[in-house]
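Excluded from the complex is one protein chain; the other protein chains are retained at their positions.
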Amino acid sequence: MVIGINIILAVSLNLVSGFTGQLSLGHATFMGIGAYTATLFALKLHVPFLVALIIGAATAAFFGFIIGVPTLRLKGDYLAIATLGFGEIMRNILLNLKITGGPMGLRGIPKITNIYIVAAAVILVIFSLNRIMNSRVGKSFIAIREDELAAEAMGINTTNFKILAFAIGAFYAGIAGGLFAFLFRYINPNNFGFMKSIEILCMVVLGGMGNTSGAVLGATILTILPEFLRSVSPVISQYRMVFYGILLVVMMIVRPQGLLSDTSFDFLKSSVFGKIKVKKIAEKGGQ
Amino acid sequence: MTLLEGKDLTMVFGGLAALDSVDININKGEILSLIGPNGAGKTTLFNLLTGVYSPTRGSICFKQREIKNLKPYDITKMGIARTFQNIRLFGEMSVLDNVIIGQHCRTNTGVFGAIFRGPATRKEEKKVRDRAMDILNFVGLAGEAGEKAKNLPYGKQRRLEMARALATDPDLILLDEPAAGMNPQETNELINLIDKINDMGKTVLLIEHDMKLVMGISQRIMVLDYGKKIADGPPEKVRNDEKVIKAYLGDRAGKEVRAC
Amino acid sequence: MFFSQFFAQVVNGLTLGSTYALIALGYTMVYGILELINFAHSEIYMTGAFIGLMAVTVYKLPFAAALLAGMAGACMLGVIIEKVAYRPLRKANRIAPLISAIGVSIFLQNAALLAMGPQARAFPANFSAPGLNLGIIQISPLQLLILIISIFLMVGLHFLIQKTKIGQAMRATAQDKETAQLMGIKIDRVISFTFAIGSALGGAAGVLVGVYFNSADPMMGFFPGLKGFVAAVLGGIGNIPGAMVGGLILGLAEVLGAVYMSQYKDAIAFAVLILILLFKPTGLMGRRVQEKV
Amino acid sequence: GQSQSTDSSSSSSSSNTNSSQPAGDDVIKIGTLGPLTGNTATYGISTKNGVEVAVDEINKAGGINGKQVKLFSEDTRGDQTEAANAATKLIEQDKVIAIVGGVLSSETMTAGPIANDAKVVMISSSSTATGIPDIGEYIFRNCLSDDVQATQLAEYAAKDLGLKKFAIMFTNNDYGLSLKNAFEKKAKELAQVVDIETYNDGESDFRAQLTKIKGFEPDALYIAGYYTEAAKIAQQAQEQGLKVQILGADGFYSPKLVELGGKSVEGAIFTAGFFADDPAESVQNFVKAYKEKFNSEPDMFAAQAYDAAKILLSAIKNANGAGGETLQAEMAKTKDFPGITGNTSFAENGDAVKDIIILKVENGKFSKLR
Partner (left out) sequence: MLRLDNVVTHYGNIQALKGISLEINQGEIVTVIGANGAGKTTTLKAICGLVSISSGKIFFRGKDITGKPTSDIVGSGIAMVPEGRRVFPRMTVLENLQLGGYLNGDKNLIRKDLERVFELFPILKQRLKQIAGTLSGGEQQMLAIGRALMARPKLLLLDEPSMGLAPMIVSNIFDIIQEINQSGTTILLVEQNAHMALSIAHKGYVIETGRIVLEDTAKNLLNNEQVKKAYLGE
């Protein structure tokens, strides 16, 4: 189930960083916003789970929009650091608000998330994401990543589309957050800090930036890896974080472009079929 | 009829006036060439017309509307498209997708449309795809539709840039040194292509250092030197202009040009 | 009363800021050359502190020798990390070395945890020098030393990078490695040199800050590393004086935040960061070069 | 998979009782759960060590009803997701009948419900956050209540020491916050609280807060946090010429306090549940065993974990090696269990009720005030 949640997180960050090219170091924040909002709505207002989940995701998307407006003027590492800063600010606020329970977090969350709900969420997220990526909207995202100025020259309002990518990514992350809260039944601000953001980023890069299947694979591997190392032997268990670090380095050196880098390997993208169609049209056109 | 009128256009970069009170007037349907020595301000003028920079001074009227403070994407929507001096394709995307992106401002599927993919969306997608293929056929790249843009050889990349610009359905198309890096044969093909574009009723503004190309297809030529306009007129007149020969063509090249 | 408090706080901010600045210098140095956020810098800093600590406690060396030992050790570590974890990725995209750096960071942190144990260790150094006593404001000798060393290093580095031939080669390498080679620059050597200096700086920071707070622990790099990184960006990443200014401003922002609402001090510091970036999108001293099309 | 296990002697022959555990009946399996790596590993390792001492002790004495106790220790890295994984592994894979842990409140919050649902008794020796025993009837806790500690110290400081103006610094987590709230409440009743400041664990520079505090001229500073930061705070306070009585809670209890803080912590007064120099035989035995095994001084985490394990083992003994409901019932019955951290009983919800000691740093050593 944790794998499923991480898959959603990785896929959604991949939308922002992999497809749209906007490096974000604060993705866990949106997960946190989703988790807190969904939990508060469920606990305080007794909103049903699904509704709470959607409200949480929508709130996350709203925050994605809010911070996107000013910060997306920034480029590259400056954007990355601004998202990091935003994440720390949010964490700091969560840590000090009464309603979020401050450092105590929120507890007594009913356990609702189960394997079916997670599976359904993963499928829905990936499905809708693929639809988006194959559409005019998704192509605009990629165009922005490839060359922002040329994208503007094509009539793409790059600011709006970057914000849109951020908001969609935040929405999905918000869903993951809600699922997380109703799985572990307890949340506190430190679940959604910098380290979590970095972890998600590692999943995306390991799998291959800009490749949905890659993000899924990366999330799966990095979720299982520490647990796998834990269970291999007691000795390794003790050193497992050391191995984890080494493995990250080794994997990057062996495949710097990520495990699945080329978009043509993107099995989860229906453009595999799209490509065949293109080829056919191309053949016809070429004659 | 005037399609675009720029008045008193001035662009200063840290004390240096790359453009200095230049007036430009583009008539509907013509091929106007912009020539001048390196660093004269030609690309800068393109950047002003397409909203990449906003001018230090002056005004730009396109279709009777002031556009000098508009963003590039708004200007594209109004009907000006361009290519870049240094090729700027979406390298990781397919040739076809590059052209599809070009139609961005003529389409309007949003996120929800994309997810639910109703009949309207599907119809639009088909239309966009068909039109993209038409354009690729037009520029002769249909056979490469599935290739990644960055894998095309240079000459074809140049043509793809033009295809992408055409896809935005412009009234005015700006071409920045389209023949650079092409051999004479490819240049000949390019001349045909520009003529065909012009025949479709599109107005063309062209920057080029290849005089054979410029003299061959321009209806009018405008010459910049050190940010100032030094000549403006039909090719015969411009190539015999003393100032132009002195500043730009040089004696030897000037002779060749007059010969062609 | 208000003013004396205020000045005392400014001094607090500057001394805190100078520790950030010291770390930020190393970050910026490496970034400026490789455009790589060297996440392992925090751990190089930590390692420097531990080597200094060993020098003082096990080998009973004086403070200055410990400082040098920390710098030398960190320097070597930095060069090795570059060789092993970044050099193979020279031709890869920009994000791969970033992940590799995170891997190195996790590795070093946990290796140190295993080797040193998780507990903080006291870092006694018989360092004595006159401090400053300005009535209400006391500046300890170490505070003074940190400030002086950071300013000194900043000036030295700035000179090195802007005015010397190796500096020019470093910048050329940063901008275009292939063409730099065409100029006859041995880029591997330049990059190793950059790491050596950047890491030595990190090591120096580790020893100084370790002695200053009388403690060293495997996790000590995390917070200061993050803040040092932020400081580097704030000043305009890749810009040496910028790192210094960024560090000082971050220190001041944090202290002022602490004065008004200590629970929100990090939020305030980061809010200052974001605000500054909104007005100066490439950092305080980062040069904004308009993209030429 | 195998996890880290400590069996100090060979297992005895099997003698089947009506245990709820289907397999591995020749040994009794219990687990510990806490951060063994990561930035909170200090607490987790101490806890694990404390439990190991208790297990060794009982195994040397022949085990429980002739069965050896086997210990499985899982690492959580201080991360609550991993804590849940670790709990699941202990319960499903290793099939332990009870768990000592988690160490941090947040991990107990997520691991607790899993144990409770599986009817596995869990006793935390350090998760002080409110609400932990309320997770369920299988969840117990053996540590000093933050409320009681802070309240008693506030009383002592105001009444016995005659301090009038208090400043408080607390670490912004559940532990710091609960201490601060309780201390503030009582101190306001009896005297004056002039300023409250926060900091984060892992930080090093506290001068800004201290300069501000200095402006209020308090005569005591209550530090609601752990010894690493407390030592630095004390030191920086001294450097700034802030002359105050330093007060604290059980987070101070570690030899490291003096090592890191040096002279600046001299005279500091704090509450604790354990005092290593207590001449009582049980305490001295524990300290000796711990030093022998780990070559370091036990801290409060170790002591509380040791006691928690002892309580658990005694309940297991009473339950005749069974887990589940039987064990839960035996645990709940615990009354005035004589441990090294005082006499322990469990309240209705499973929270420990125990005595509090007040310690003072004198000549670099801890001495008992009360």
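Which chain is which? They are A, B, C and D, in the order written, and residues in each are numbered from 1.
To be clear about the criterion, a contact is a pair of C-beta atoms (placed from the backbone, for glycine too) under 8 Å apart; a residue touches a chain by one contact, two chains touch by 3 or more.
None of these values were measured; they are calculated from a predicted model.
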Let's see if you follow the contact definition: name the visible chains touching the chain that is missing. B, C
From the list B:S33, B:S94 or B:T187, pick the residue that touches the absent chain. B:T187
Who touches the missing chain here, C:A21, C:I185 or C:M244? C:I185
Chain not shown: contacting residue from B:V111, B:A145 or B:M211: B:M211
Which subunit C residues touch the hidden chain? 165, 168-169, 171-172, 175-176, 178-187, 287, 289-290, 292
Which residues does subunit B use to touch the chain missing from this display? 13, 16, 35-40, 43, 85-86, 153-156, 177, 180-188, 209, 211, 248-250, 252-254, 257
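Methods note: only the chains that are shown with their structure count from here on.
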Identify the chain pair with more contacting C-beta pairs: A-C or C-D. A-C
Between subunit B and subunit C, what is the gap in Å from one C-alpha centre to the other? 48
Could you list which residues of subunit D touch at least two other chains? 37-38, 172
Can you list the subunit B residues in contact with two or more other chains? 52, 84, 88
Looking at the complex, which residues from subunit C come into contact with subunit D? 1, 5, 8-9, 12-13, 15-16, 19, 110, 113, 117-122, 138, 140, 209, 213-215, 217-220, 222-224, 254-256, 258-259, 262-263, 265-266
For the complex, which residues does subunit C have touching subunit A? 31, 37, 84-85, 88-89, 91-93, 95-100, 102-111, 114, 226, 229-230, 233, 237, 263-264, 266-267, 270-271, 273-274, 277-278, 281-283, 291, 293
Contacts from subunit D onto subunit A in the complex sit at residues 1-5, 36-38, 74-75, 77, 80-82, 84-86, 89, 93, 105-106, 109-110, 113, 129-131, 172-174, 176-177
